[in-house]
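Heads up, one of the protein chains got dropped from this complex, but the rest are sitting where they should.
To keep things simple, chains are lettered A, B and C as they appear, and every chain counts its residues starting from 1.
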Amino acid sequence: MVDEKEKIVSEDMGVQVDKKEDIEMRSFGTIKRWATKRSLWMVHYCTGCGGIELAPLMTSRYDMERFGMHPMVTPRQSDLLLITGYVNIKTLKRIIRTYEQMPDPKYVVAFGSCPINGGPYWDSHVTINHLDKYLPVDIYIAGCMPRPQSIVKAFDDLMDMIQEGKADGYLRYKKYYDKYKANQEKIFRKWW
Amino acid sequence: MSEQDFVERMAKFPGSEVKLLRKGQIAMKVPADKGHEAAEYLKKMGFTHLVAIEYVDWIKDNEFELVYNLFSYSSKMRVFLKVRISRDNPEYITFMDLWPVAMTHEREAHEMMGIKFKGNPNLTPFILEDWKEIPPMRKDFDSRKFVKEKYDSIPFVEDEP
Amino acid sequence: MDYTAFIRPEYVLMLLFAGALITYFAGKYSSMARYSLSLLFSGLALLMVALLYGKNTLSVWTPSITPNGISMYVGTNPLTWFFAIILASLSFLTIMYSIPIMKGKRMENWFYTLTLLLMGSMLGVVFSSDLLSFFIFWEMMTLSSYLLVTLAGKRSDKAALNYMILSTMGAYSMLTGITMLYVHFGTTEFSLLSAQIPGTPVNFLWLSLGLVAVGFLVKSAALPFYVWAAPAYSEAPDGFTPLFSGALSKLGAYGLFLFMYVIVGMSALIGMGSFRGVSSFGYAIALLGSITAFIATLYAIREDDIKRLLAYSSVSQVGYILMGLGIGTSLSVAGSLYHALNHALFKTVLFMGAGAIIQLTGTRKMSEMGGLATRMPITFLTMLISIFSLAAIPMTSGFGSKWLIYEAAINKGFVFIAPLAFVASVGSFLYSFRLLQAVFLGQLPDGLKDAKDPSLLVTIPMIALTSITVLFAIVPGVPLGAIASAESYMGIQPIQVDSLFYFRIGNSFGAYNALVVMTILLFAMLVAMIMFAFAGSKSKKVDQHDTYLSGEIYEHHSDLGLHYAANFYRPIERMFEPYLRLRLERTYDAFGRGYELLSEGIRRVYSGDVQTYVYYVIGFLGMLIILAGWWW
Partner (left out) sequence: MSITDIVAIIGMAVFVPLLGLLFMGIARKITARIQNRIGPPFYQQYIDVMKLFSKRSNISHSWVFDIGPIFAVVGMLTTMLFIPMGGFQLLSFDGDLIVIMYLMVISGLGIALGAGASGNPNSGIGVMRALVLMMSYELPFVLILLSVMLYYNTTSLAEIVSKQADMAWAVLALPLSAIVADICLQGQFGEKPFDQPIAPAEVATGPMVEYGGKYLGMLMLWHAIAIIVEGSLFVNLFLGGGIVFDPSTYVGMALNFLVWIGLVFLMFFIALLINAVMPRYRIDQAFAFYWKWPTILAIIALIYVMVVSSW
């Protein structure tokens, strides 16, 4: 059981972020944002049926490496987490653990309709309906498994948001850390 | 051995109703107490592979139906051995002595439908984690209400003003 | 009263032997007396040996019982002083180190007496200037080290027996060699002997030198005789192993230096047959040394027991010393002497660290330890630098000696020795990292949460020796000065040291400027640290279990063994398994069984009933008659 005292996530996570948030956004200069935008490394962790969509993205037809995106194996090295399909309770635990092991700034992109409102599994007893209650999501991609073109468009939008500093999912996670943790506790009666 | 020969041989089993569903698939309904013998009989006929144990909730007849999905490699035939047990105290004997794989299927049936299998040592929780409500696959389990009460009750994060 | 008169080798020996006796009786009463006395005697002896620097003394003592013409000579010269200072300082530091390690162990009182006795006999071997006293002290050393190994109780008896059998075999062959020399030349004193050597027949020299060399090869655990080394080094008590493998293994090399270069002399050695400008006798030893280095490294890579790994590592490093010694050019002999010094330094620290860790964790299996780096920083740092020196990383003195040996080997164009030794050196890097990873890095097991650095008595010797290793890397001129004088005493063209601060062997062949390498490394380290500290945001410490386990949390799968240490080099082992089956121990076992069968056969001759004896007599007489008839 993960008790409050032994936090997996760093101590300063829980602190009130307002003041810190402004500083972070301003001091996170344009060059750094440009660099982060142009070299997004994604965690190679396909949580649902959308994982297969990544194959055409990485190969010759859509080739997301043009934007500098590269699949990395460990969360420590990456800054983009793709939730590619329906999320049930067990997968959510691993997703949260992976998300917390990723260094800031980190972004979450949710594929398909399942993370938005549960999709076809809206009344299943194990599927999470609104991913945003447990994890800050920067971009949703509609479609019950979106086509590669829409995924490339989503990545493009994400890059623009990063450039303008609007992709602040990781800051929201810090700001409302207790709320997110409370929601997560409600779902898993026993963390493990 | 064509389907007709199979149907006749199965019909010879006392108390069995046999129906040829379509090419290569036969349904055989057997009373509950004769289920194990029927299974042995079919296994000797060549149905060596227990594909799955399916479970159906006939809530109106207050009965559970266990369907043993058997397949024979030699003759490429599939047979559904159907058995009906009462819904009040759902209990049945295990088929592990014929097919060891039955343990997992029975474990799932126990968790999802609440059917106890005498003789199965491992009827522990299988897929669901610390599940307190009634087995979810039963028809009287209202998943819509469960989802509303468990998931929809959780507030969105930035709701407050 | 002029104290300097007492600074003579025989007084050092007397001091130590008397000290051993006094410590035994004092130790009976109070342990404090035992510790302080043994420290006092060894410290005093070390001081006296240090003051002997540069003195060339020779004093004779003719005991009445020896036959005419034989008397015992004891003296010092640059070569003996070089080895004496290593032996004395290591003994003193090992005694200091062993006080907390041997506390409460079995027969502790005997340990200190025997160590002082061993120190005395080792210095005796080094100081003696004639064959008789050399052999007497050699035997005393073997006996006292044998007794010290048996102190570790039941487990060590078999290892000690192996050691004893092989040592006595070596001693007998040495004794025959010595008597051949005495009978042929009529004298035992080294200088008189070396004066008469030039004209002697070559095959006599080959035989006598060969026999003597067998004794020394056994002691330095060269290829055919390395069987005793690993068990003896590892089963010996933890307090004695640093001295055993750090200092004692050098005496084999000292003996070879003495007989090959001081007594026989370089010219006579070349006269015994040369191969590309190098004495073939020396080349044989160099070949043996490099093969030992290679094979011992392969054995060391497979070991999971910390002491056995270091034991095989000692065998392989002494192989390097033999290699340098055999080649015989000024570069290689300097390299060999320098490596003897380096090996004494870093191997002692490694064994001291191993002893401290075994005392802390209670086990010798490396796979049951882990993550001690942050808990035992001093032990970790000292062992880290020593392992740098073992793996010949340029910022430690270990590199200097190996560089000299390679330089000499390549200069002479030995295409078999040089690559074998080089790959063995890379192998030494492999097994030394296995030690680091298994003991200090990786996951800290729960049992060792409260591990902390050993007591001051253990850390002071380790820090002292490690600082010397680093000091000699910065100022290699100091040890090379002593080595150059030792070389000139041995009649070899000494290595020219440009200045105290760095040695730049400027010959056209190759160059190594220690000062430049060290300054660049330190400067680059400084720049990189500053750059790293200010680049990006500061980093945050994370618990050891918070690693990437593909989404799992360690606390709820604590049966997961996260410490990767057991079977560390499984791929290499799987490669060499078929070849390692034919280990040398099996040949020795086969030899032992054959010997038993032979003696069994002979025993059956005495069957005990009289008739067979009568038949023997008749048969013998008949044979005589036939022979007599045949001759006429």
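A few notes on this one:
Criterion: a contact is a pair of C-beta atoms (placed from the backbone, for glycine too) under 8 Å apart; a residue touches a chain by one contact, two chains touch by 3 or more.
Model, not experiment: these values are computed from the prediction.
Across the whole complex, the hidden chain's contacts among the shown chains comprise A, C.
When the whole complex is considered, the residue among C:437, C:455 or C:488 that touches the unshown chain is C:437.
Residue in contact with the omitted chain (choice from C:12, C:26, C:171 or C:373): C:373.
Mapped onto subunit A, the interface with the missing chain covers residues 10, 24, 28, 31-32, 35-36, 38-39, 44, 59-60, 63, 65-68, 72-74, 76-77, 79, 103-105. Although one chain is not drawn, its touching partners on subunit C can still be listed: residues 371, 373-374, 384, 388, 391-395, 399, 403, 406-407, 410, 413, 415, 418-419, 422-423, 426-427, 429-430, 433, 436-437, 440-443, 504, 508-513, 516-517, 520-521, 524-525, 528-529, 532, 535-542, 544-548, 561-565, 568-569, 571-572, 574-575.
Rule of thumb we're sticking to: only the chains that are shown with their structure count from here on.
Contacts between chains trace an open chain of neighbours here, each touching only the next in line.
The busiest chain interface, judged by C-beta pairs in contact, is A-B.
Farthest chain from subunit B, judged by C-alpha centroids: C. Taking each chain's centre as the average of its CA atoms, subunit A and subunit C sit 60 Å apart.
Chain centres here are Cα averages; for subunit A and subunit B they lie 40 Å apart.
The set of subunit B residues touching two or more other chains is empty.
Multi-chain contact residues of subunit A, defined as those touching 2 or more other chains: none present. Within the complex, the subunit A residues that touch subunit B are 89-90, 122-126, 128-130, 132-133, 136, 172, 176, 179-180, 183, 186-190. Put simply, subunit C touches subunit A in their complex at residues 540, 543, 546, 548, 550-553, 555-556.
Put simply, subunit B touches subunit A in their complex at residues 128-130, 136, 143-144, 146-147, 150-152, 154-158.
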